[in-house]
Every structure is written in C-alpha cells, then in structure tokens.
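All protein chains of the complex are present and in place, except for one that has been dropped.
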Amino acid sequence: MKTSFSEAIRSARRLTTCAAAALLVATGTIGASAQERDKVTIGYAISKSGPNAGGADMTVTPNYELWIEEVNAAGGLKLPDGSQLPIEVIAYDDRSSAEEVVRAVERLATQDEVDFILPPWGTGFNLAVAPLMAKFGYPHLAGAAVTDKAPEFVKRWDTSYWFMGGSVDYVDAFTEILVAEREAGRINDKIAMVSVADGFGIDLVKAARPSFEEAGFDISYDKTFPPETSDFATILSEAANSEADTFVAFSYPPHTFALTKQAKVASFSPPVFYLGVGAGFPVYPNIAGGSVEGVMSLGGIDPNNELNSTYRAKHEEVIGRAPDYWGSVLIYASLQMLEQTIERVGLDKQAIAEELSTGTFSTVLGEETRLEDNQLRAINWVGQWQDGQFVAVSPEGGNGLAAVKLPKPDWE
Amino acid sequence: MLEHVVNGLVLGGTYALVAMGLTIQYGIARIMNLSFGDTIIAACFATYVLFTSLSISPILALLILVPSGYALSNVVYRVIMKPLVARAPDEGALEVDSILVTFGLLFVIQGILLYLFGGGYTSYSFFNTPINVLGTVVAGNRLLALVLSLMIGAALVIILFRTRWGMILRAVALAPKSAPLFGIDTDRAARTAFAIGGAIAATGGVVISMFQTFTATAGVVFTMKALIVVILGGKGSVPGAIVAGLLLGLVETFVAAYVDPGLTLAAVYTVFLLLLLVRPNGIFGKA
Amino acid sequence: MKTSYAFALAGAALVVLALAPMFIPEYWTGVLLGMTGYVTLATAWALFSGPTRYVSLATVAFFGVGAYTVAVLNEVMPYPLVLLCAAGIGMVMALVVGLSTLRLAGVYFVIFTFGLAELVRQTVSWWEVNVTYTMGRYVFLPFEGRHIYWQLLALAALTFLIAWAMGRSRIGLALKALGDDETVASHAGVDVTRIKLLLFVISSTIITLVGAIQAPRWTYIEPSIVFNPTVSFMTLIMALLGGAMRLWGPLVGAVPLFLLFEWLSVSFPDHFSIILGLLFILIVFVMPNGVLAKIDDLRKGGRA
C-alpha cells in the first residue's frame, strides 16, 4: 500500500504540473498574437491517415493546396483596400477520428487563432465541427458533405454553407433520366439497387426508394453491403438474376472499382449502369480497362466550360493528377467564393458571412455562382462517361448539360 | 447453388492465402504479428509501382517481391523480434510483447506508405479476365489467388510433414523450450518461419493488388480477417488455415446470396464466436 | 494518516482540475477532456484486465454502445435517464458476454473480444439500415466541451474510488490471487467465475458511460465513428504502458501518451504514424513492464 500512496502523490503532482504548463503555453500564445497583420492564417484539419484519408486525399486536400498555392503565387489574398496578404497554413491530421477533428478545430480557433478554418472531409465530420465553427464565429463552408438536412442546419448554424446538395437532389435528377428512357422504350421498369451500409449509402438509398417507386419503377433487388466488402461476385449475379435493366450502386471508391471489375468479368452490362463515388475519378477508366463509355454516377462537368477546363489543367499541373469530376470542383468553387468575399469585405467574419449568403461570385462553376439559403444549388447532379470525359447529363441536354446516351454499350 | 460454391471457394482462396503466412508466424515463430496486413499492403504498393512505372507484370513481380518479403521479414525478426524472444520469461509475456511491438511496426509501415503514396485509393486492372469454372464465370486474378493458396498450402504441408526441416519447425512450434536440448537451433527455425510468413504475405499482396482497391491504411482489415482464419483453423495449422479460409468464403457468399449481403460480416463473426466457444482451439487445434 | 493525506491531495487535485476550464482556453479544455476520457477508459480497462490478465479488445464495443444509446434516446428522455439507460444496457451486455466468454483464455479471449466489437458494430449498422432506415443520428444536447469534461472528471474520480476501494477489499485480494493462480484461489474458497464476472461488468459499465458522456461532443453519430477500433488499441496501450496491475498505472500511461499524441499530431502531422510507431517499439524495448515498474526498478537499482 505504501508505494501506491507515494505514487498517488507523485502522479497528482505530475498532473498539476501538466495543467500549469498548459496554462502557461496558452497565455503565452494569446499574448503574442496581437501584432501588426502581415499575413492571413488559414487552418484546417483533414484525414491524412485512417479510413477517411482516401476520400479526403481525392477531393479535398489537393484543392486546398492548389488554391493556397495559386493565391500566394499571385501575391496573396486581396483586401478591399487593394493590399495583399499571403496565406499561412496550419494543417492537422484528424486521423479519421471524430474526437480528433473536434479538438483540432478547437485548437485552430482558440490556440492558433487562425483567421479562417476550412472544413474537414465527410458528412459526419462536418457535422461534428459545425457547432464549434458557429460558436467561434467562423464561416463554415461545408464542402464534402451530402445531406438533405442542409436547410435545417442553416437555421441552426446561420454561418454554415452547404456545397454538395442533398441525396434527394441527386436521386431525383437520375429518376428523371430513367423515366425518359423508359418512355422511349429503352429500359424496363425494374431496378436493381445496392448500397454501402454507412451514412452516404443509406442517405441516398433512403431518397432513392420513394423516388423510384413514385416514378413507377419496381426495385426488384435492394440490398446493402458492409463498407468492408471487397467481393461483389454474388451481389452482381443476384442483381443480374433480377432482370432489371437498371443497376444502381450507391458505393464508395473501393466498391465502385470492385463492382466495375466484377461486372466486366461477369459480362454484366445492363442498359443503365450507375455507380457511386469513384466512378467520377480520373483513374476510373484505367480501372475499367479503358471501356467506361456510358457508365453513370454523381456529378459530372461541362466540357465546354472554359473556366473548368483551366481549373482541371492547373490542378494537374500543381498536384500532379487530375481532380475528380464531382466534389473537387465544388470544393474549389467554395474556396474561390471565400477569396472573392475577402476581396470585397475584408477579414471581418461577420461581414464575410453576410456576403457569402447574398453575393454573386465568379467561380469554376460559372460566372454567376450564388448560394440559395446558404446552399449551392447549381450542381451537376448526374454525370456519364462520354468519349473519355465524365460529363454532366440530363434527358434532353442543354444549359451546360449533355444529353444522356443510353443504353450503355457492352464492356469491351 | 453450384455458382455460389464456386464464388465462395474463390473468395475463400484469398483468405486462406493470407492466413497461411500469419498462422506460420504465430504458430511456429510464436510472434503475433499485427503488422501482417501492412506487409501485404506494402507488397500491393510495390506491385503497383512495378506495374505502372516500370511496366513489370505482377506475375513477374512475384519473382522480385516474394524473395524481398522473405529477406525483409528475416531482417525484421533479427532486429526486432529476437531480443523480445530472448528476454521473454514465458509464452504469455512474448505474446504481449509481440502484440505491442508489431502494433508499433504497423504504424511505421503505414506511415512510410502514407508518406510515399498519400492516403488515396489505389487500384489498377490486371488479369481481370473471365474464366469459366464449372459454369460459373470468375475473375482470373481471384482464381489465381485460390490456385496459389492451394499450391503454397500443399508445398508447406509437404515441407512440414515430409522433410527434416519441417520436423524441426514443428518441434519448435510444439516445444520451444525443449527443442534446443535436441540440438535444434530454435532461433534459426523461428526466423525462417517468420520469413516464410513474410514471403507469403508478399505473395498475397501481389495477387490482391490485381483485384482489390487498396489504401495505405487498409492493412488492419487484412490482419483481422487473417487472424480470424488463423484462430478458426487452429494456431500454426496450415491445413486448418486453408479449410477455415475457404469456409469463411463460403459462409460470406451463402449469406450474401440467401440472407442479406449486409449481414456477411456479422455472420462471419457469429460463426467465429460460436466456433470459439464450442472448440476454443480451432477446427484443427488440439485441446 | 497516510490515507487521509492522499485523499486530501487527490481531492485538491480534483478541485484544481475541475476549475481548470474557467482559466484555460477552450482547446486545453478539449485536451483535458480527451485525456480524462482515456484515463477513465484505461483505468476501467485495467480494473478487469490487469489482475485477471485477460486482454480485452472489447473496449470500443461498450464505448460505442454507450454513445449509440445517447444518440438513440437523447430526444425521448431526460439526459440523466439516458445515462442510466446506457449504463444498464452496458451492464446487461457485459453480463451476457462475460457469462459466455470468461472461460476462454489467452489470445482466444483477445480475438473474441475484437470479434465482439466488430459484431456489435455490424449488427448496429444492419439494424439501422434495414429496420430504422437511418444511419447517422444527431445528438443536439446543449453541452460544451467543459460540461462533458466535468462529467468525465466525475466518472474518472468514481472509477478511481472504485479501483482504490477494490484494492483494499476482500475482492481485491481475491483478484490478485486469481491472477496468480486460479486453482489455488478457488480452493481457498474464492468463487472465481463470479468475481471475474463482477469485475467485467463494473469495468464494462464504466466504459459504456465514457462513450455515453462523450457522444454529445460529435453532434453526429454513426457506427464507423463510435466503433472506431483505435479506441480499444489506445486504451490497451495506455494501460500497459503505465502498468495495468497498479491503481495509478493506467493514469501514468494515459496522460503522457495522450499528450505525446497531441504533440505529435500538432508538430508532425505528416509523420505522425512513423514517429508513433518508432516510439512504440522503443517503449516495448525500454519499459517492458510499464512505466511504474521501470521507476521501481530504477529506485531499487539506485539504492543497491
């Protein structure tokens, strides 16, 4: 017993030392920060490791890096008075843990006292940091987060902005195409649908069921699979047995790639072949062995939009690879909006928040990008591989969208 | 029905292939290697680099990577594991130490891969050719995993049960303390076993990279699957690992086909937990 | 005398820690919060796994169940009742698991508990997807970091009190004995199964509560977030680093390791994994039996 008491005392002493050290460090940094401004600090916490790293590394991090490099190369962020300030970056790894991302944002806000905080990757993590962003008064430009509850969140956190739309939007646009195809007699009214059992898959499938059924489709195969699934032989053979002309998978990149490979092996090539995240990645054609014509997914770009082509070229030049055809462009647009807002109203967070809600911006999405009720609505909901490009499509085309080309040709 | 059996066996082939390496490392070298999956991932990336940058076919890559896997594991054993084995007073202590140290190793390998390749998804396509097996079309690369696992398994069984070397390895597995009394160099035997495990991990990595999308952080998934197969099959048992691996593939396929794909993993864990309760030493384990 | 000193000191430390959020910036409250969470997890883990030497990786199964209970119930009943429910669910689950698994030993128990965590996670996912048709759940409780921190601090204090009282009781003696030799303990009259089960239930209930208390911090809960296996591994490592057989061991392991992780992720965000891994290997080589044992050794060495 004796030893444990003395140990108790020592441990307690150690703890107090820690707390005291913490206090010291804290007060020290506060004292140092009130200086003449010679830069703008921007911080973010992103999943550099752990299971979320794959998604973050594709859509979010490269765009943050690209944008910051471009701004600094041009002399820094422009302010209303015409002066320019370079951006200094503080980037943390949230290690794909919700607790880490929360603490990292607290650190950025209260310890590093950065001027702006860019959001993490993923719906869950954006929601985890949303209350803190609101509390510390940072505008929250939630880029990589698909949620139907955006209108509610905007009410709850009025300085949050949602750039990726909701699952209902994506599904309804897709249903519209399906209806047109059925009326043209190119597909039957059966749909085989699979989805990954996590937030993304469930959200979309929940929107898809009523949407498809209302449009008179029969969902003849409807299953979920765990995110760890890597073998889709059985799922695809069951889907093929369901005699549906439409195959829909709300999947993540590993599943999207595996589904494609297996579909080729099994010569499963239904008239409509729609996959989730990953089908819009530039590496996708390699994975499918070149034959991707007609494969559909979320997102898509307008190949005639020059702003966008310039962006893609720049991304490839700076990052060393092309951006994906869905999320990247939205994230990048959100950063451009932030940049232009600062140029118009300066660094005051309140003013920035107001300008983001009401202003009109020139972004890679178009010359007149604006938010409606703090949400970006000018999103390309459905894309399709056509002639080596993943283009945004609608039943008839027009308005920056190409006409959908169905049925999908067989795999080569 | 037959279709599901074929698909299940092909899927199980991958599990068996991966698990054999771990069962040898754990059963004979007595190292519970938590960084096993990360070794596989490292081999995946190596194959990918060889294929995309140097246009070396993954089949040829086997000839490069399998010996490398053997050599590297050999070095790892000499540098990290041997001092632990030497100082461990009993088997339990070695188990805890090896769990902890390979947990550290896991992070090192993962960190290096993250540094070199980033956290993104990596995938390419090779030998994704349809092959007809008993009326079911399966992917060539997956079939290769099954064929390789059966071949390696057979070779290992022959070595273990028909050669002097195998007898030495088995003796070390059964009685590490008394084996030296018969003039057996336990250190060398354990090192060889650990290195063979590493070579099998490399084989698994090369084959898996052909069909599966991988990330730098995906290693733990393979470790866990392999661990389950190893425990199901019985620690150190090569035939056990093959049977358990194939069984797992069949269970997953049948649950996906007849119950719900959403329950495949839950089913695997249920089978695993039940078997563990009924036969705590695995299918082929001794009581 | 000594006991009352120690208690006074511990009480004073508790007061200082409780008042800390008033004086330190939000971020440091967050650090204290995370640290207290892990100290509690590691201490609760060691409560069972230390003396019995059953290495459990089921920590996150209970942690996640606690968090999920809050996510499911936070809108239908008052918060204290939710916590009570979480504790109850954790307790029942621990009873069922304990009754079926405590006869497994060694690595089988390790793998079993890991499998259990995955099974719970898969089952919750499947249930949410197919029965309730939701995956993510929202927790909108009006808690800030410090509120959660205070709750965790109280739970940590309670855990220490339990561990301390246990160490001085008949049960503590029996526990030490059965860690040495189950057969001897049982022939001396110790109901080995019952005591192990009791400890497992207490330890698991505390772990469940940690998950429940921490849930409001993330606003959004889904299985991949709350059943993150890292939690199990971190808990285990912290407890082992400090020494799982001693009352203060887990604390001594958790505090520096947590601060180290924090420092690493702030200073070396791109090399976190490599440095962490190397440190880990180093710790195993230099301090095989935990920090406290190492300190003991050094002290003895110094005297001799």
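The first chain written gets the first letter, and so on, giving A, B and C; residue counts start at 1 in each chain.
Please note the rule applied: a contact is a pair of C-beta atoms (placed from the backbone, for glycine too) under 8 Å apart; a residue touches a chain by one contact, two chains touch by 3 or more.
In this section, contacts and distances are computed from a predicted model.
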item	value
Among "Multisubunit potassium/proton antiporter, PhaG subunit", "Acyl-CoA dehydrogenase family protein", "Iron(III) transport system permease protein" or "Amino acid/amide ABC transporter ATP-binding protein 1, HAAT family", UniProt-listed name of the chain not shown	"Amino acid/amide ABC transporter ATP-binding protein 1, HAAT family"
Partner chains on view for the chain not depicted	C
Which residue of C:L102, C:A154 or C:V192 touches the chain not shown here	C:V192
From C:G106, C:G179 or C:P256, residue that would touch the chain that is not displayed	C:G179
Absent-chain interface as seen on chain C, which is shown	170, 173-174, 176-177, 179-181, 183-192, 245
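Everything below uses one rule, namely that only the chains that are shown with their structure count from here on.
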item	value
Junction residues of chain C - those touching two or more other chains	122, 125-126, 129-130, 270, 272-273
Residues within chain B bordering two or more other chains	110-111, 114, 260, 262, 265-266
For the chain B and chain C complex, residues of the former touching the latter	32, 80, 83-84, 87, 92, 95-97, 99-101, 103-112, 114-115, 220, 224, 227-228, 231, 235, 260, 262-263, 265-266, 269-270, 272-273, 276-277, 280-281
Sites on chain C touched by chain B in the complex	53, 55, 100-101, 103-104, 106-108, 110-112, 114-116, 118-119, 122-123, 125-126, 129-130, 229, 233, 237, 240, 270-281, 283-285, 288
Contact set on chain C toward chain A in their complex	2-3, 5-6, 9-10, 12-13, 16-17, 20, 23-32, 34, 37, 122, 125-126, 128-130, 133-136, 138, 140, 144-145, 167-168, 214, 217-220, 222-226, 228, 230, 246-248, 251-252, 255, 259, 262, 265-266, 269-270, 272-273, 292, 296
